[in-house]
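The structure that follows is given in the form of structure tokens.
For this depiction, one protein chain was excluded, whereas all remaining protein chains were kept in their positions.
First chain written, first letter: the chains are A and B, and each begins at residue 1.
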Amino acid sequence: MTDVITVDLVDREGGVREALDEGRGATRAQLFRRAIVGGGTFFAGGMLIGGLPKLALGAPSASQDVEILNFALLLEYLESEFYIEAVSKNTIGGETLAFAKVVRDHENAHVAALKSALGSKARSKPQFDFKDTTSDPDKFRATSIALEDTGVAAYNGQGPRLTKATLAVAATIVSVEARHAAWIRRITGKPGYGGAAANYPAPAVLDPSLTKAQVEDAVGKTGFIKG
Amino acid sequence: MSIHQENTHVSHLTLDAVDSDGAIRESLDAVQGDTRARFLAKAGLFGGGAFGGAALLGLTAEGASAATAKSDVAILNFALTLEYLEAAFYTEAEQMLDSSGELALFNKVVAAHERAHVSALKGVLGRKAVKKPKFNFHGTTESEAKFRATAQVLEDTGVKAYKGQAPLIKSNAILEAALAIHAVEARHASWIRDLNGAPPAPTAFDKPLSKSAVLAAVAKTKFIVSPAKKKTARRRTTGATSPNFTG
Partner (left out) sequence: MTVARVGTLVRPGALAAVLGALLGPAAGVPAAHAAAGPFQLSEPGKLSRWAFVERTTVARAEPRRSARAVARLATLTPERTQNLVVPLERVERRGRLWLRVRLPVLPNGTTGWVPREHVGTYHEVRTHLIVDTSKRTARLVRAGRTVFRARVGVGRRRWPTPHGEFFIRNRLRGFQDATYGPLAFGTNARSAVLTDWPGGGFIGLHGTNQPRLIPGRVSHGCIRMRNTDILRLDRKMPIGTPLTVR
């Protein structure tokens, strides 16, 4: 169980840590360049920045939609329970609490919509253990940023695999996750964002995608899902 | 070592201290330089132009093929027109708006993003890219209140526009790029709404807008000036009457 979600969430090969260690003295420009030209991803302050990964795409189909929507439902369950718990524990306070309340309601609506679309094929909700990420304000904010940013990347990764009708529905959700991400980033970073573009509400020119495997791996590493 | 999200509060935001655009631009140059060599080997994809733009969107030679569907070209040009408008609006405001603090930072960052989107879309379209229109922003780049309101509308509308087009895109590579831009516009919208004191995410689901609805909304602003009707400035300021000066 890590102290801070961000780096460990996606740093499978330790490539990011390596870049950061080398990076003592490297300018941010140099780190970006290494990451993007090297084809890797660079993670700073909760946001994945990098080139778009080549996505392996099977032809869209109704059954594939079910698989993908259940994947999305898992993420929405996770987000929804995370915000429900944070609001009920009621220790984060201020703007962060106001944010959590609104986003909780949105994620609940997303869960409801996906369950409705999946009908009897909807997966069950797993058990979660968020430890103190739902009570400690700084950890809550860092986790929220990572969850929202990753949610956007997950939806964007699956978009091309969906049938067009399902894509239209997913598109109405992904932009709301992006709004959430920008919002909590602003709460966390304003007014100066620590002087780093990586901390901005909109940290990059393009929002990248993640494959299902990458997301599952990242989520798995958090230890949030218990069963 | 871990990256800790610190709540460092900077008492005076100095734009010079934030080299966000420089860092991104440098790295993009590296990508473009690398892939340009490969593209030159397979010349004639879109008949010249900035291959770098296509590379920015992660489109390889396979993605940005000459066999791109006509409907996809039309969608890309629709997106390009909106990005031209946003880029011109924010770029003009960077010069003409008397703003400071986070609003000025928002302006600078978003201007850079929209210019990059223009460059990327032009790169993919090559010779098929529509030309940049002439604009008149009617004072909305010069008044803080008007800028705030206009930016909010432009970003929200941009989100709806991309969302409306996404299901119509045939190429997976182009769809991926459109979704990547769509999410960034949503972040912009959230940011300026928050700056304006409006709800950053007003609803649980964002609605799409059709292309015709978006174009109608844009036409109402009268931001796009029809080029055909205007004579050049030189012609309009040159006359042929005998001077009646004091001599």
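FYI, contacts are C-beta pairs under 8 Å (C-beta built on N, C-alpha and C of every residue); 3 or more make two chains touch, one makes a residue touch a chain.
As the structure is a computational prediction, the values presented were derived from the model and not from experiment.
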| query | Considering the complete complex, which visible chains touch the unshown chain? | reply | B
| remark: In the whole complex, of B:Asn77, B:Thr91, B:Asn172 or B:Asn196, the residue touching the missing chain would be B:Asn196
| said: Looking at the full complex, which residue from B:Arg148, B:Lys163 or B:Arg187 touches the chain that isn't shown here? | reply: B:Arg148
| field | Absent chain, residues of chain B that touch it | value | 96, 98, 135-140, 142-146, 148-150, 152-153, 156-157, 193, 196-199, 202, 217, 220-222, 225, 233-234, 236-247
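Quick note on the criterion: only the chains that are shown with their structure count from here on.
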| Taking each chain's centre as the mean of its CA atoms, how far is chain A from chain B in angstrom? | 25
| field | Complex interface listing, chain B residues touching chain A | value | 1-10, 13, 17-24, 26-28, 30-31, 34, 56-58, 101-102, 109-110, 112-113, 116-117, 120, 159, 163, 166-168, 172, 175-177, 179-191, 194, 199-201, 203-208
| If you look only at chain A, which of its residues touch chain B in the complex? | 2-4, 6-8, 17, 20-21, 27-29, 32-33, 35-37, 43-46, 51-52, 55, 57, 102-103, 105-106, 109-110, 113, 138, 141-142, 145, 152, 155-156, 159-160, 164-165, 167-168, 171-176, 178-183, 186, 188-197, 199-202, 204-209
